[in-house]
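Sharing a structure with you now.
Missing here is one protein chain; the remaining ones are kept as they sit in the complex.
Naming follows writing order (A and B), and every chain is counted from residue 1.
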Amino acid sequence: MLQVTDLHASVIGAGDTEILKGLSLTIEAGEVHAIMGPNGSGKSTLANVLLGRPDYVVNSGTVEFDGENILQMFPEQRALRGMFLAFQYPAEVPGVRPWQFLKAALDARRNFAGEEPMSVRDFTKLFDDKVKAVGIDPDLVKRSLNEGFSGGEKKRHEMLQLEILEPRLAILDETDSGLDVDALRIVAEGVNNLRSPDRAFLIVTHYQRLLNYVEPDAVHILIDGKIVETGGPELALKVEKSGYEQYATAAAG
Amino acid sequence: MTLATARGEKYLADFKALKEARPAPDWLEELRQRGWDHFNSVGFPTERRGNELFKYTNLTPLDRGTFEFQIGQRVAVSPETLRERAPWSDDWTTLVFIDGWYSEGLSRPAADAGVTALNFADAEDRQPLREHLARYATVDESAFMALNTAFLADGAYVRIPDDVQSKTPIHLLFVTTPGGSRATYPRTLVVAGTNSRSSVIESYISLGDEACFTAPVAEYVLEPGAGIDHLRVLVENEQTFHIGTTRVYQSNDSTFSSISFATGPRIGRNDLHTLLDAPGAECTLHGLYLTTNRQQIDNHVSTTHAKPHGTSHQFYKGVLSGNSRAVFSGRVLVEKDAQKSVADQRDLNLILSHGAEIDTKPSLEIYADDVKCSHGATAGHGDPAALFYMRSRGIDEATAQAMLVRGFAAEIADEIGVEALREYVQRVIEDTIPLLLAEAD
Partner (left out) sequence: MATPNTISRKSDLSAGEYKWGFVTEVEEDFAPKGLSEDIVRLISAKKDEPEWLLEWRLRSYNHWVKMAKTQGEPTWAKIRYPTIDYNDIYYYAAPKSSQGKAPESLDDVDPEMLATFEKLGIPLQEREKLAGVAIDAVFDSVSVATTYTKQLGELGIIFCSFSEAVKNHPDLVQKYLGSVVPYSDNFFATLNSAVFSDGSFAYIPPGVRCPMELMTYFRMNAEGTGQFERTLIIADKGAYVSYLEGCTAPFRKTSQLHAAVVELVALEDAEIKYSTIQNWFPGTKEGEGGVYNFVTKRGICRGANSKISWTQVETGSAITWKYPSVILQGDNSVGEFYSVALTNNYQQADTGTKMIHIGKNTKSTIVAKGISAGHGQNTYRGQVKIMPSAENATNHTQCDSLLVGDKCGAHTVPYIEVRNPTARLEHEASTSKVSDDQLFYLRSRGLSEEEAHHMIITGWTRDVIKELPFEFAMEASQLLKVSLEGAVG
């Protein structure tokens, strides 16, 4: 489903320093992958580059989604093809209500798929059900998008969008950080409920703890812009125990 | 020609007398003449309708020309008087000007190595004077800059060499004496070298009760990385017209931090402008004004962001009572190329009486799109809830009121880094609080 080959990328305005230095990764439909790494290893850069954030430059390499090169696509073109990013720091948009925003996003997808927009009544029902399922305070979604949301509320709100938009590839950018155990369980349930043979997940995280609730098919260790080791769930536990220092030499070499 | 009146003749006569008594080198003579010519063509801004800069300020009395300009110091002042009445510390470098003229006997020359602090006449190397004078406070910008320049004879010149961290505050003290209605035109030039640090205090005090006209101009030049802590104290008498101008030129990564304190004069105007002319420059312009009786304090504070990554903070607070008036006219101009500018602007006022009036105009003018600018202003009387809270704890109303005013003023006054000056300002605030409360409703 997703094929990343020898990806090199840097941030605009941060000099010529490359952050991703030849990253390769393959994710098949139905799989859950976790990418773990210390701060500054390039985890968030990878998540953002995959969705085409404008302040990043891809210097070389390819990214294919369903066999299609997506690097020249606008973020919305990638989204319409089924990609989704749960943001680490979702932007605040004053005056725009979550309901209105999600309806527009869902209708854009339906339009792309040649379907009619969802009726207001059907959407409202879907929305209300999901709000309940994700455990969001119903008052929260009456406010402006992400404005004045706490860190945990923002994360839950990202999960709400994931459940409503039902993407085929969901990238979770440190969605677990800063969450208490209850919230963590909700995120995990969201992922587990949506796991299906035609959907894949890429969980970007610093810690292993989300993986206690979501069993990944593969775990990758990202150090200094490259994947240095790939393994099964046991790899996450190993890192949790002995830390990332063991890879310092590998990166230096 | 506003000055083609009998009143205008007075200023012309003074100008001629100075020219005669204190001839200057050609360049200075020519500069004075340009100052006079401009002043003569525009006159005092007495017409208020349609005059945005003086919309709220009545300067008609200046036009009557009853103030006396004198050449050379004539009245003696004792050091004890200064210690008692002016901000003072024996540890400071101090230049004293009596009725506009440098007093060698009262002054204490520069204590820090390499630092120059002297009056214009004593400057051996006049090149920096020639290079910088009237370059930032240009004669054609306003009648007052022009008038001051026309009477440019004595003044304070300070230079901090590159990389010098001057620990000793430099105090420029301008005093008017009793026995006459003085007209004085104090002039200051401060040049801060690359990566230097210094504290400069300008203070203006009157020893008598007569109406004076004080029209100072100060120019500050900050070379790359320079930092100046600027403190301006205006404590003149209730008859006096003080129209002060400060122009600050900032190079890259320089920092100008200013606190202006004003109370007392009939009209006290502090026209302060900073030009952030290179990337990374930052200015912090804070101020406090207390007005009672029929006083008017007029803060005209503006910053031009001419280059990217500049930061400016304007924050003024005022307490008004009696039939007094205060004007805050703040302006932030962000030019087209000044991307990534950050500016904030606030003016908070505590009004204690029905006769008092505050006119506040915090304005933003923005031509660059990638900026963060905000401003705010508030006016109102003290929080009744806070007053009630204190009284419910057994504090009487007058004490509680005084505490509220003191607390309101302290936010600015406590920022003054030079200890002896902070104490002086706190003392003036303590002396003024009873006056403020006596005239409160």
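Everything below uses one rule, namely that a contact is a pair of C-beta atoms (placed from the backbone, for glycine too) under 8 Å apart; a residue touches a chain by one contact, two chains touch by 3 or more.
Since we're looking at a predicted model, the values are computed, not measured.
Which of A:Val96, A:Met118, A:Ala133 or A:Leu194 touches the hidden chain is settled by the complete complex: it is A:Val96. When the full complex is taken into account, the listed residue touching the unshown chain is A:Ala79, out of A:Met36, A:Ala79 or A:Val214.
Only one residue in the set B:Gly105, B:Gly380, B:Gly417 or B:Pro434 touches the chain that does not appear here, and it is B:Gly380. Among B:Leu272, B:Val371 or B:Ala413, the one in contact with the hidden chain is B:Val371. Where chain B meets the chain that is not shown, the touching residues are 50, 52, 336, 339, 349, 351-354, 356-381, 440-441. Mapped onto chain A, contacts with the missing chain fall at residues 9, 12, 49, 51-60, 71-72, 74-76, 78-80, 84-85, 87, 89-96, 100-102, 104-105, 108-109, 112, 144-145, 161, 165.
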